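Only a single protein chain was left out; the remaining protein chains are all shown in position.
As written, the chain order gives the labels A, B, C and D, with residue 1 at the start of each chain.
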Amino acid sequence: MKSFENVLPKLVIAPGFVLGFAFIYGLMIWNGVLSVTNSRMLPNYDEFVGLEQYVQLWDMDRWYVALRNLGLFSVLYVGGSMLIGMVLAIFLDQKIRFEGVIRTIYLYPMALSFIVTGTAWKWILNPSLGLEKLMHDIGWASFSFDWLVQSDTAIYCVVIAGIWQSAGFAMALFLAGLRGIDDSIIKAAQIDGASLPRIYWRIILPVLRPVVFSTILVLSHLSIKAFDLVMALTAGGPGYASDVPATFMFTMSFTRGQIGLGAASATMMLAMVAAIVVPYLYSELRSKPHER
Amino acid sequence: MNAKTLSRLVVYTVLGVAAFFFLAPLYVMLVTSFKDAEQIRSGNLLSLPHGLNFESWTLAWSTACTGVDCRGLKPYFMNSVMMAVPAVLISTAWGAVNGYVLSMWKFRGSDLLFGFILFGVFMPFQVVLLPMSQVLGFLGLSSSIAGLVLVHCLAGMAGTTLFFRNYYTAIPRELVNAARMDGAGFWRIFVRIVIPMSTPILMVTLIWQFTNIWNDFLFGVAFSGADSKPITVGLNNMANTTSSVKSYNVDMAAAIIAGLPTMLVYVLAGQYFVKGLTAGAVKG
Amino acid sequence: MAASLHIAGIRKVYGKGDKAVEVLKKIEIDVAPGEFLILVGPSGCGKSTLLNIIAGLEDPTEGELKIAGKNVIGVAPAQRDIAMVFQSYALYPTMSVADNIGFALEMRKVPLEVRTKRIQEVAVMLQIEHLLDRRPAQLSGGQRQRVAMGRALARDPQLFLFDEPLSNLDAKLRVEMRAEIKRLHLISGITTVYVTHDQIEAMTLGSRIAVMKDGILQQIGTPDDIYRRPANTYVAGFIGSPTMNFIAGSASGSGATALFSFEGGALQLPCPTSGKVTLGQRPEHIHLVEEAAWRGEVTLVEPTGADTYVVVKTGVGLVTVRTPPSTQVKIGDNVGMTVSSNHNNWFDAQTGLRLG
Amino acid sequence: MAASLHIAGIRKVYGKGDKAVEVLKKIEIDVAPGEFLILVGPSGCGKSTLLNIIAGLEDPTEGELKIAGKNVIGVAPAQRDIAMVFQSYALYPTMSVADNIGFALEMRKVPLEVRTKRIQEVAVMLQIEHLLDRRPAQLSGGQRQRVAMGRALARDPQLFLFDEPLSNLDAKLRVEMRAEIKRLHLISGITTVYVTHDQIEAMTLGSRIAVMKDGILQQIGTPDDIYRRPANTYVAGFIGSPTMNFIAGSASGSGATALFSFEGGALQLPCPTSGKVTLGQRPEHIHLVEEAAWRGEVTLVEPTGADTYVVVKTGVGLVTVRTPPSTQVKIGDNVGMTVSSNHNNWFDAQTGLRLG
Partner (left out) sequence: GEVEVLHWWTSGGEAKSVGELKKIMQGKGHTWKDFAVAGGGGDNAMTVLKSRVVAGNPPAAAQIKGPAIQEWASEGVLANLDATAKAEKWDNLLPKVVADVMKYKGNYVAAPVNVHRVNWMWANSAVLKKAGVATAPKTWDEFFAAAEKVKKIGLIPVAHGGQNWQDFTTFEDVVLGVGGAKFYQDALIKLDQKALTSPTMTKSLETYRKIKSYTDPASPGRDWNLATAMVIQEKAAFQFMGDWAKGEFTAAGKVPGKDYICAAAPGTANAYTFNVDSFAMFKLKDPVAQKAQADLAAAIMGPEFQEVFNLNKGSIPVRLNMDMAKFDDCAKLSSKDFVDTAKSGGLLPSIAHGMAVKPAAEGAIKDAVSQFWNDDKISVADGVKNIAKAAATK
């Protein structure tokens, strides 16, 4: 009897985990194999070329641009979303009227994919159609906002749109965190003589640290995977000025017929993801859940 | 007293400005969808339409052409529904069972196993496109809705497992123990005790999965056949179809139609989302 | 140092319209400087709410509140110079124990050395020196409660507010802590309001006890007063464990010669009035005797070590009698009972109010 | 119906290697059919762990466990036919009170009518009939605990396990529930293991008490035994409140004429041995007398209503004396003390073990 009760749970999750493992690791290995072949239009396992694809990758200007953009984008996007999300969450937690409505307004961009809103954003950010034109129309002739079409600023437009989409999510996470805090801690701090900003800075933010941490994690992995966002807004342009690793990989593998090179870049992306995730996993698995 | 009013004012102002920022694109999409071509050209992007003109909506929904196909978004929409509903339900149920085992029936190595699966949450999905289609072809599921459902389930499994596992970890073990004393077995405990307690996390997971699956473009474009294309592909076809006068109004209407189900979900169930998160869905 | 506390006509209503709940109903309490006031009452009667109002964490719906003669309605909590121990501890989870204790001092810009010294002193007093570097999550319930105490004790406020500060300690530690609080109060003389549901704590610590029920102050007086002269049956039953025995009957005549008769017995007792009355008699004031008119059958014998409680089934219900551990009665015995004539509590049968 | 419980050499180790913690160390307890065994001990001593092992919720690292003579190691909890009340209640939050109580019966395929009837009976017994439709979240702590009780009582198991089932009730209700449990046990005769940290509960409910500390069984015996003849200073100090007074000194000579001398005093007492010994004396067995050689200064007078405790500072430390409320001593008084000669507990000064 006992042995059955012990085995059943394992039996139950086994199929899923076998599939999941095949899906995740099988395909990861497959990608690794591809990256050392000379696959072009279609996967081709015959022609082993060693690390040549990697050499070529690290020799490409476009790859560096993609990396630089990723760096810029991640920092600004994660930082911006967190900051805005945090401020909104704190403000929204001050017993606001219509909180439900406002919260929904902040959250809805999460519901929409960039395939959906990309058109609107492209339009708003386009100098001859959107915001700039609007300002000109209402008489502010010197107003200039042409980031989308400038090589060196296009990535910032991606950041703006990215923040637009994710800040609400960060807000929801923080709000959830704030709501989870025991009321009496704040009361105690008031009694202890701390001012409101001090209470937030010294007491509440430290308590929210795990939430901050997981928000950073979620957002930064979103930023590495950012694909729809860039595709819908700039498609990597002008030129390849706003290319990021995800679009780079896609372009190489699917439009350029350089699957080997694309696979190499995918490996690098995986490595970057691992660099973020593995420490997280480590801490996740170390903390004994029942001790919480 | 005065300081209090002032700070309230600041709070509401900031919240209002932010609300404006978040609403702007939707507003633009909405007003544009009600304008006709002439108004779009003459007015600016914030100006209100002259009236409620539903023409572009009907066009986008039922008669707009992509290629030689002039059925609008309707068939795509149906495809998406047929894909999203089973995929969301299956991946959620799957995650719930996995999370249940991984939190309440731990065995040696289960944490490690979970760690490996968790890595899947973070995998960039472009990597899997080609091998996945090979697998789907092998299974005879390529270019079918069933294939898409399978892919979404696999891709979503790691995430849903994570959600449920973290949530269930917070449920006291005594509850399971009590049920075991009461004579309930693995499945009965799950169905009678655990599932009824899962409402908040179920809501979060359902919303999350629905959003992801409904909005997915990559898998949709890569794994669908001529008559199993989801709405994102339909929308893309419509919006990227180049004709001399870009009918922004139709594009916008189409975009709103494509985003409507997910938006509705957020508006109707958004409060559960925050509640569910509070209940421990996302912990550090 | 010691400040007076003046609570007059304090009302607190939660919610609006139909859903309004009046949690405090015109509470009137005056606490003299240096007094140690105990607040007791059943769960949900409004004790914590009253403390919160005193601390300024909630605004009263109505009423007056003065600390050291100064009206403090509208004054921020930080300005009231109050230290408080919360029922739920409310420790800062991310700070070490030492930082928790020192936080209020830091906020008040006490220099580091002074602070460190004070933290050390308090920790020694509460037997938590070895825990100073830990986080609250790493402490057991009792340890947490002591840290919460330490946070208040580190300060030197006008007023202490304690909300069930010892409820999570084990019996032994509780006795020690109780003595420590008493000692501290004697030394510092700081006015204190102390919520507890522990009878012994209430009786031993307070200079006065206020008994509340449903937001209404039932009685306020010295422990002795409350124990010996409860104002009504509620207070009488609430204070003392095992609880007071109530015997409903009727008195004919009043004064020293009254006859109190009830179902299954009659006693000759001094009684302040005649008519339908209830006699309240604590277990230690009823005695088992061989020969007595009032008899009953023993249904339970509970030896607790120091004393043995005997529960006797009589015509007026179960009556608990405290006996020495050496008692020989057994379940099923038929025993007689008498009461001391000088520890009688008489209550009006209708209103439950104390007579005489 | 009543089953025996046989616990032999049970060890439980958590963790591995360096981090291994031995939570239970070779526990040996035999519980006769129908017995009511109380398990007491400080927090973290392994009481709940032992119950879990009996219930089959955890496997012992080593040892033998028999219920009704049948080895149950490896048998699933559901098969052991045990009902348990969890320390944390463990109520099913999504089910109504009635469903909570009836769940185990449902799992055991008891027909609906029988179930409903049984739920009703239990609810009446626990005074929760009016709560049957509520969810656990809508109950107060005390009510929850009663539901948890009800869940166990609804069944008719071989063995009851209770883990501090009354700790969250207020004093009055606790007394009632205690009586109810006692009554139930008398009627059903089901073998019971009961964890508590309430002295009174332990003394009044149990047919035997097992005192544990750090995973080691310190003493097992009848309440009377444990209270009057504690096996060591630990048990002596743990049982009884206020705690037993310990007086370290040395006895010269043994038997009825021994002289026990200690810092600041000497007593002529019967003593089983001579040499360095510790005398344990409960507060109720020390008496204040005008004239006595052993004297001290009163540092605290704690009236608790029924009794007043006087703490006296002596050469051997603080000594607590129980006096009637009528006592007239005040703080600062110099008082003399004597002890009854027939309630002495002698312990070895080194090992703390009982002498004689």
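A few remarks follow.
Throughout what follows, contacts are C-beta pairs under 8 Å (C-beta built on N, C-alpha and C of every residue); 3 or more make two chains touch, one makes a residue touch a chain.
Worth saying up front: this structure is predicted, and the values here are computed from it rather than measured.
Although it is left out of the displayed model, the omitted chain contacts the following shown chains in the full complex: A, B. Among A:136, A:198 or A:256, only A:256 touches the chain left out of the display.
Within the complete assembly, A:239 is the residue of A:50, A:71, A:100 or A:239 that touches the hidden chain.
From the options A:35, A:104 or A:126, the residue with contact to the chain not on display is A:126. For the chain missing from the display, the contacting residue among A:62, A:179 or A:198 is A:62, taking the whole complex into account. For subunit A, the list of residues touching the undisplayed chain reads 40-44, 56, 60-62, 122, 126-129, 146, 148-149, 151-152, 154, 234-235, 237-241, 250-252, 254-258, 261.
For subunit B, the residues touching the chain absent from view are 65-69, 129-131, 133-134, 136-138, 142-143, 221-227, 233, 236-238, 240-246.
By definition in this document, only the chains that are shown with their structure count from here on.
The distance from the centre of subunit A to the centre of subunit C, with each centre set as the mean of the Cα atoms, comes to 56 Å.
Separating the centre of subunit C from that of subunit D, both taken as means of CA atoms, is a distance of 25 Å. Residue positions 5, 209 of subunit A each touch two or more of the other chains.
Shown for subunit C are the residues in touch with two or more other chains, of which there are none.
Remark: subunit D residues 42-44, 140-142, 170-172, 175, 179, 182, 197, 199-200, 203-204, 223-224, 227, 237-243, 282-284, 300, 302-306, 309, 311, 322 touch subunit C in the complex.
Contact residues on subunit C toward subunit A in their complex (touch as defined above): 52, 55-57, 76-78, 82-84, 86-95, 103-104, 107-108, 151.
Against subunit C, in their complex, subunit A makes its touches with residues 182, 184-185, 187-195, 198, 202-203, 206-207, 209.
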